[in-house]
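Report on one structure; see the data block that follows.
With one protein chain withheld, the remaining protein chains of the complex are depicted in position.
In this document, chain identifiers A and B correspond to the written order of the chains, with residue numbering beginning at 1 in each.
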Amino acid sequence: MTSQSSIFVTLSSTAVRSGTILLLPTLGEIFAERAGILNLGIEGMMIIGALFGFIAGFVTKNPYIGFVVGMIAGGLSALIHAFVSITLRGNQIVSGLALTIFGLGITNFFGQPWINRKFTIPVKDYAIPGLSKIPYVGQIFFHQDLFVYFSYVLMIAMWFMLFKTKLGVHLRAVGENARASDAMGVNVNRNRYFWTFFGGLLAGGGGAYLTLVYAPFWLDGITAGRGWIALALVIFAMWNPLYAFIGAYLFGGIDALQFQLQASGTTIPSSLLNMQPYLLTLIVVVAATIVLRKRHIGTPRELGEPYDREER
Amino acid sequence: MDDIVVSLKNITKRFPGIVANDRVNFELRRGEVHTLLGENGAGKSTLMNILDGIYQPDEGEIYINGKLVEIKNPSDAMRLGIGMIHQHFMLVETLTVLENVILGLAEQGLYINKKEISKRIEEVSDRYNLCINPSTKIWQLSVGEQQRVEIIKTLFRGAQILILDEPTAVLTPQEVEVSFEIYKQMIEEGKSIIFISHKLNEVMDISDRITVLRKGKYIGTVDTDKITEKELATMMVGREVLFRLERKPHERKDKVLQVSNLKALDDKGLLALNGLNLEVFSGEIYGLAGVAGNGQKILSEAIAGLRKVIDGKITIAGKDLTNASASEIFAHGVSYIPPDRLKMGLVPNLSSVDNAILRRYYKPPIYNRHLINYSEAERYAKKLIEEYDIMVPREDAPVKLLSGGNMQKLLLAREISEQPKLLIAVHPTRGLDVGATEFVRRELLKQRDNGVAVLLISEDLDEIFMISDRIGVIYEGQILDTFDIKEAKIEKVGLLMAGMKSEREFSEQVCSTV
Partner (left out) sequence: MISFKGINPLAAYKALLIGAFGSTYTFSETIVAATPLILIATGLVLVFNMKFWNIGAYGQYIMGAIFSSYFALNVSPSVSPWILLPVMCVASIIGGAIWALIPAFMKLVWEVNEVISTLLLNYIALYILKYLMYGPWRNPTSHGFPLSKMFAANAQLPRIWPHTRVHLGIVFAIIIVFLMYFIIKKTRFGYETRVIGENSTAARYAGISIFRNTMLAMAISGGIAGLAGMAQVSGVIHLLQLEINPNYGYTAIIVAWLASLNPIAVLLVSILLGGIEAGGSQIQMMMHVPYGIVGVIESSILFALLGGEIFKTFRVKFRRRG
């Protein structure tokens, strides 16, 4: 392998890891939105998962336990949003923002003693027999850690569930027409609660992966707006789990490239490099929205609308 | 044997501001068609939503097959063999027929065995001659087909007690006859049917017994063969009802609206108007009949300037106003009563005053020295409220608190007060009680007598025949034919609504649309 292609492979496999941080929350939000719940608290849930996952990993010296704790922390924080927007039928936009403010605040509060501590236990990479031998692709996609493989499996499982199983039909139905679903005996609130919680689990997992594997350290505000990018990637993926990875790895790639450039001592100011993902996301969202509108693909119809059975 | 399958005793249900059901009793025998009759707002749908588990009664008891039950949700109702076909279909438009059918079903496993379920759906479909393809998405179906999907859904769940909430409102007369055949077949198989309606002729035709509700109260139950239509009407409304509106001979004058070769797309980007031609003259009511979804809404929006057309021409009082803005068209004398008053015509959360001035807040005297003069606005609102006898709690209360009839009166009053040359009225009496309906129809006739050109778009054929001077039939974005009221026959119009020229074509049609 030439040195150029080996740089490409290193960069790409970093891109996949960086993309995994975005892929997990994006997948979670796709399901929450499909069920009709708009959760603008991804950034908050991610950073909660990032901190508590980090602490748990640090204390137990086990990244896997840390990851699970991060997920649970994210899931629990999502339940606040679920309670406010489903049971109390509050405004979902404001509630989601409140969740983000809450997450940033609480992690600042509890994170103080952990700032700049490093998580030093390396996470092992595994080569998948056979697949890892494919030139380039094997090196990039099948020489990864268990978290990355988890995201592959999850993505495919979620796609299958959404379009091929009854659970998926129920999930889509409650987000499209809650009243009809209710009349047909589908428990709208239970479905919405569960998928909001599920979205929180994955957002927390994404955050934990950031602090346990990708960074791996804790810094106040370490998610740095990745939650908002994930929110945009949901549109880019057209609410289909199978398309989520395209956007996620694209932005992972930009992230990786930008670090590579900084490390190589470029003269471009780092602030302008750091801006790229946000600028690009904005462009991508505009483009995706225009395409979706042309093809008459819309958001889930009742996204953000509370359901009250006895309302007439 | 005790053959009473459903018994509702002293059901009371309150909603904010109203008692929707006040100690109502109802009984259904096995194998009968029992009609629940009443005006809009009499509480029929509320009562049936209680039986289906969507609402919880505040008081009262429900017995199914003689057993006291509590129906907490629609799944409970389903387990008890109750299936309801709602007036607003409970279908998820973006899903397929199959996905809608299995929605909420307990029996199936996790994975969807498409082949097997499709086969079962087709069996049901064939047995009742419903002609539905399980893999079609709901939004691709016509309203009549969507209703058949609803029927399949309830049958698939093995419902023995069917509740049909105003099923005929969206059908052509011929489709109504076919659906009555289906109901009869169900009865023969031992099922029982509760039929909700406010159309007397149908009720007399289909039902064995009739229970009448009025303003949430139980009035009585009668055998169909022991009562006349007139007596029923009196029971329903509480006073004698005049079936005929007085009409002066119609004087047709100038051409006000001319629509030629109009083409426009709907929200999904499909061609909804396909070269439509239409003329409406001053001093006449032109009634446009058609099954929902054949382009009526698109047409009204195109004329009112709310939708761009891709081809053709709209001329109002001689002026070409194709693709002009809504305000420009309004300024040229077009008033518009849209199909859904809460969605378009009114702003539910704003006050009667704010709603009353929607058409003139930018004109003096309400608009004065760059500001809105609210005392002037209030005066204007009060004037409308008094003149049209609109019941409001207070002028500054949000209009969503008004009854449907009073909302529609406010909307109508506002639009008529602009002294239009052309008045477009879409479903102007939908959801109104007899009093408000009469009021609206009389007001439309008054406008016609004053020389206004009225375009009436309605799915209610009786209404169209009652007040129109000419009747046109719209089908798939075209007007198939136009009749003078003196020559119009309801059967002929009904066939045209289904896109057919003759009875023979209709009998051949049933399964070919799929």
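Here is the rule we use: a contact is a pair of C-beta atoms (placed from the backbone, for glycine too) under 8 Å apart; a residue touches a chain by one contact, two chains touch by 3 or more.
The structure displayed is predicted, hence computed values, not measured ones.
**Q** Consider the whole complex, including the chain that is not shown, and state which of B:115, B:343 or B:394 touches that chain.
**A** The one listed residue touching the chain not shown is B:343.
**Q** One chain isn't shown here. Among A:11, A:76, A:106 or A:167, which residue touches it?
**A** With A:11, A:76, A:106 or A:167 as choices, the missing chain is touched by A:106.
**Q** Among the options A:68, A:84 or A:123, which residue touches the chain absent from this view?
**A** Of the listed residues, the one touching the omitted chain is A:84.
**Q** Mind pulling the chain B residues that touch the left-out chain?
**A** Contact residues on chain B toward the absent chain are 14, 16-17, 304-306, 325-328, 330, 336, 338, 343-350, 354, 358-359, 361-362, 367, 370-372, 374.
**Q** Considering the whole complex rather than only what is displayed, give the residues of chain A touching the chain that is not shown.
**A** Given the touch definition above, chain A has residues 40, 80, 83-84, 88-91, 93-95, 97-99, 101-102, 104-109, 111-112, 225, 228-229, 231-232, 235, 269-272, 274-275, 278-279, 281-282, 285-286, 289-290, 293 touching the missing chain.
Following the convention adopted for this analysis, only the chains that are shown with their structure count from here on.
**Q** Using CA atom averages as chain centres, what separation in Å is found between chain A and chain B?
**A** So the centroids are 45 Å from each other.
**Q** Which chain B residues qualify as touching chain A in the complex?
**A** Per the touch definition, chain B meets chain A at residues 15, 52, 54-56, 73-75, 78, 84, 86, 89-95, 99-100, 102-106, 108-112, 153, 267-269.
**Q** Of all residues in chain A, which touch chain B in the complex?
**A** 164-167, 169-170, 172-173, 176-177, 179-187, 296, 301, 309-310, 312
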